[in-house]
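Structure first, commentary second.
All protein chains of the complex are present and in place, except for one that has been dropped.
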Amino acid sequence: MLTPDLHVNVGSLRLANPVIAASGTFGYGLDLDDFCPPEKLGGVVTKGLSPRPREGAPMPRIAETPSGMLNAIGLENIGVDVFCRDKLPALRERRAVVIVNVFGESAADYVRVIEHCESEAGIAGYELNVSCPNVSAGGIQFGHDPRTLEELTARCRVVTARPLWVKLSPNAPDLVGTARAAAAGGADAVSLVNTILGMAIDPLRRLPELARTFGGLSGPAILPIALRMVYEVHLALPELPVVGLGGIESGLDVVRFLLAGATAVQVGTATFRRPGVMLEILAELAAYCRDQGVERVATLTGALEARDA
Amino acid sequence: MLTPDLHVNVGSLRLANPVIAASGTFGYGLDLDDFCPPEKLGGVVTKGLSPRPREGAPMPRIAETPSGMLNAIGLENIGVDVFCRDKLPALRERRAVVIVNVFGESAADYVRVIEHCESEAGIAGYELNVSCPNVSAGGIQFGHDPRTLEELTARCRVVTARPLWVKLSPNAPDLVGTARAAAAGGADAVSLVNTILGMAIDPLRRLPELARTFGGLSGPAILPIALRMVYEVHLALPELPVVGLGGIESGLDVVRFLLAGATAVQVGTATFRRPGVMLEILAELAAYCRDQGVERVATLTGALEARDA
Amino acid sequence: MVTRSDLAATLAQRSRLTPTCYSVRFAFDAAIPTAVPGQFVMLRPEQGDRPFWGRAYSIAGTGASDTQPTMELMIKTVGPGTALWEQLPLGTRARIVGPLGVGFPCLPAPRSVALVAGGIGLPPLLFAAHRLAGTDARCDLYLGAATAAELIEPQRCRAAAEATGGQLFPVTDDGTAGEAGLVTEALQHRLAEGRRYTAIWACGPMPMLRAATQVGERWDVPVHVALEERMACGVGVCLGCIIPTSDGAHIRTCSEGPVVDGSLIDWETAC
Partner (left out) sequence: MVTRSDLAATLAQRSRLTPTCYSVRFAFDAAIPTAVPGQFVMLRPEQGDRPFWGRAYSIAGTGASDTQPTMELMIKTVGPGTALWEQLPLGTRARIVGPLGVGFPCLPAPRSVALVAGGIGLPPLLFAAHRLAGTDARCDLYLGAATAAELIEPQRCRAAAEATGGQLFPVTDDGTAGEAGLVTEALQHRLAEGRRYTAIWACGPMPMLRAATQVGERWDVPVHVALEERMACGVGVCLGCIIPTSDGAHIRTCSEGPVVDGSLIDWETAC
C-alpha cells in the first residue's frame, strides 16, 4: 500500500491532514517550532484573540487533576492587532493553515476581531470561542443559549466569506440545540468540545486551587465525554462537519473521534506533556491507515459499526 | 489531641463517619467483608434494587478510560424481595447502616420497592437513583426534568418516614434546578454525582466498546466536575444536605468534598482497584483531622475559604 | 469466610518464555493466603493509574525467596497492561489482590487428570501439576501452541507431569513440534487410544474450552475449565465479567469462576 491519503475537507476548507493544534495550547503558531513546525499540521488555531490585548486572570491559573488539568487563564492574549503585525507574517511565509480563535464580551467584539483579520492574507478561517460570558447579555455565556448563539454566528457570518467554525461548550444545557443554532447562523463547522467546568481544592489551605475558583477541565480525563458529544452531534446533524477534540493524545484517539463522526480533530493539552506530540500522532495515524488498509483517512468519518446488541 | 470525632448528621441520620460505600460498587453490603466490613463504614448503599430481579445489559458492560471507567451494567440486580430475604438479615445483625438504592421504570416501581422495604427493620434510608429512563414518560430520565423529579420524590416521600435521598444526575441540563426539585419533593438530602454519560470506541474493530454504546463515566477523572457540582448545589441551597461523590480515592479527596459543601461522601470505583480502600480512606481522614487540629469532621462541611482574588 | 488480600509486592525476577510470553516473580512484603490452582490475582503497579484497572493473571506457582513469599505469573503481551511488566525495571512496586475466585477441584485429588493448556492457558495447569505431585493423582499435560517457538517451557512442563507419574503431550497447530493439530484433538486421540481420565481441566481460549467440554461429554469425563473475561474489580462487585450459563442465567467469571464445570456454560453465546 502507498502512503495513505491523510487529507480531509472541513466544509470547503481542505487540510493536508486532520490534526490541528487547539487554541490556547500552541501559542500563536510558532512558539513550538523546534518541536512541531506548524506547516506540518492540518492547521493551527491561535490562542483566543480579542480586539485589544488582555492581561488575563490572576494566579494561580492552573491545577493538576487525575489524567487532566484545570485552567483559568482568563483569555490572556496579545490582541488581534499585535497578532496580525508580529505573528501572522511568519506563519504566512511558512504556509501554515491558520485559524484565528475569536472571542469577545459582546457580539461587536467578535465582529471587530474578524473584520480586522479580513484585510490580512494567510488566515484560513475563524473559530468562535463562545464559552466566555456575554457581558452585554448579563454574563450568560454565548454558547449556552441557542438563540444568542445563532445571532452571534449570523453577525460574524455576514462579515466574512472565510470558513467559520463555532467551538461549542460541553457545559451547555442543550448541546445539540447549540450545534443546530450554530449551523442555522451559518457556521461551516462546529468544534467540540471546549473545556468542562470543574474545580479543585487544596485541602490543607482550604482554598480553591485556582484564583477564579472554577476552571476548565481538559486532557484525557474528558475524552469519553467529548467522544460521546461528537457522536451525538454527528448523529443529530450528519451534514454539519464536526472538528472533534478533548483529551486526544495518540493516533488511535484521532481514529476514535473520526469514527464517532469528526471530520478533523484538534490536540490541546497533550502538547503540554510532549511538545512534539502532534507529529507522533500523525505518524501513528498513518501507521493505523497502513495496517488497516485505509487508503483515505476521510473515509473514517462516522464509519463506526453498530453493535448488534 | 484525642481521636477526632468523625460522626456526621445527614439531616436526621447520624453516621459514625462520613464515608459511605456507593451503589453498584459494593455489592449488597457483605460481598467484600474480608476487605472492608460494612459496619466500619458510615453506611453502605446497596446495588440499585427494582421490584423484580433484572438481568441487566448485554456484554461488554465495562470499558477502561484514562483515570476512570465506563459502565453500562443495565441495573442488573436480585430484586428487592431477594435482597430483604437473603441479604438484609446478615447486614442487620452486623448493625451496618444500610441505605437502599431504588430505581424503577415508573414512579410506581419506586414506590413498590420502598413499600416492600418499609416492613423490614435495619434499613436506615433510601436513595433514589433517577438516572434511568422513565418508561411511562417516554424514556426521558426522571432526573433530567425538575417537575418529574419533584413528583417522583413526593410520591416516595408519602410512603416512608425514613431518610430519603435523591441521587442527582450530572447530565441534567439544570443541576441546581433538579436539586431544588428534590428538596421541594421532600428529599432529606441529595447525593451527587451519578456517572457522567460517555462513550468509548475500539478503533481496530470500529465498534463502541460497550454493547449499549453509551456508558457512565466514573473514577478520579470526574472528580473535578463532581466537586464543582457539589459546590454549586451547596452554594445555591445551603440548607440541603449533600452527599458528595465522584472519583474519591483518598482521605484528602474526602476533605475536598466536605470543604466544597458535602455533609458525607460515597466511594465507588476506587473499591474496584483496592477493595479495602475505604478503611484506608478513613485512616487518612482521621490523620488529616489530627494533623490539622480538626476536632469534629462535621465542621469541615462548606468550610472552604474564599480566594482574595 | 473467604480470605483474600490486597498486598504490596516487588517485581523480583523476569524471564522470557517465548517471543510473546514472559514470566515474572513477585516478592511479597507479607504472608499471602494459600492459593488453589486456577485462582487468579489482580495485578497493578503501585504508581499511577494507566492502565486504570488491575489485570487478571492466573497464579502459576507460589514459593519463597529468602524470607519473602513469592508468586510466579506468566504473561502474554497483548496490550498495554500485559506489556507493562515487560518494560518496568526489577524493583518496581506492585499491588496484588488475591487469591481470587474458584480454583480447580483439587480436594479430593482426582485419580488421573488431563491438564489441557492452550497457549497462555498453561499457568494454572502447571500450578495444578505441582500441587498434585504430593498426591496419588497422575497428571498428563497437553501443552498446545500455534507453533514450536510458542510452546511455553516444555522441559519444565515435562518434569512437572512426570513428577506425578504422567506424561507431557506437546501439540502445535502447525506441527513444528510435538503432534500437529489442536490440543483438544490430541486429548481426543489419547482417549480414543484407550487412555482414561477421571477429570479434564482446561485453560485457554474460549473455543478451546468449548472443545474440551465436548470431548469430556463424549467420553463421560467431568470437565472443569478456567474462563477469561474482561474484569474491572475481580472481586465480584462490578458485574462487568459475566458469562452466560446454559440455564439462561449468567455467572460472574471472577467469583463463581474462573474455574467452572464446563457443562454449565452456554458456549453458543459465550464464544
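What to note about this one:
So that you can tell them apart, the chains are marked A, B and C in the order they are listed, and the count of residues begins at 1 in each.
The rule is simple: contacts are C-beta pairs under 8 Å (C-beta built on N, C-alpha and C of every residue); 3 or more make two chains touch, one makes a residue touch a chain.
Nothing here was measured: the structure is a model prediction, and the numbers come from that model.
Annotation: of C:G48, C:G63 or C:G175, C:G48 touches the absent chain (contact as defined above). Per the touch definition above, the residue from A:P18, A:G104 or A:G219 contacting the chain not shown is A:G219. Interface note: of A:N71, A:S131, A:T148 or A:T263, the residue touching the hidden chain in the full complex is A:N71.
Summarising the interface, chain C meets the missing chain with residues 45, 47-50, 84, 87-93. Mapped onto chain A, contacts with the missing chain fall at residues 24-27, 31-35, 47, 55-56, 59-62, 64-69, 71, 73, 76, 219-220, 271-276.
The criterion applied here is as follows: only the chains that are shown with their structure count from here on.
Relative to the C-alpha centre of chain A, the farthest chain centre belongs to C.
The most central chain, judged by the distance from its Cα centroid to the centroid of all protein Cα atoms shown, is B. Looking at contact counts per chain pair, the maximum sits at A-B.
Our note on geometry: chain A versus chain C, Cα centroid distance of 48 Å, whole angstroms.
For the pair chain A and chain B, the distance between C-alpha centroids works out to 34 Å. In chain C, 49-50 are the positions where the chain touches two or more neighbouring chains simultaneously. In chain A, the residues that touch at least two other chains are 66-67.
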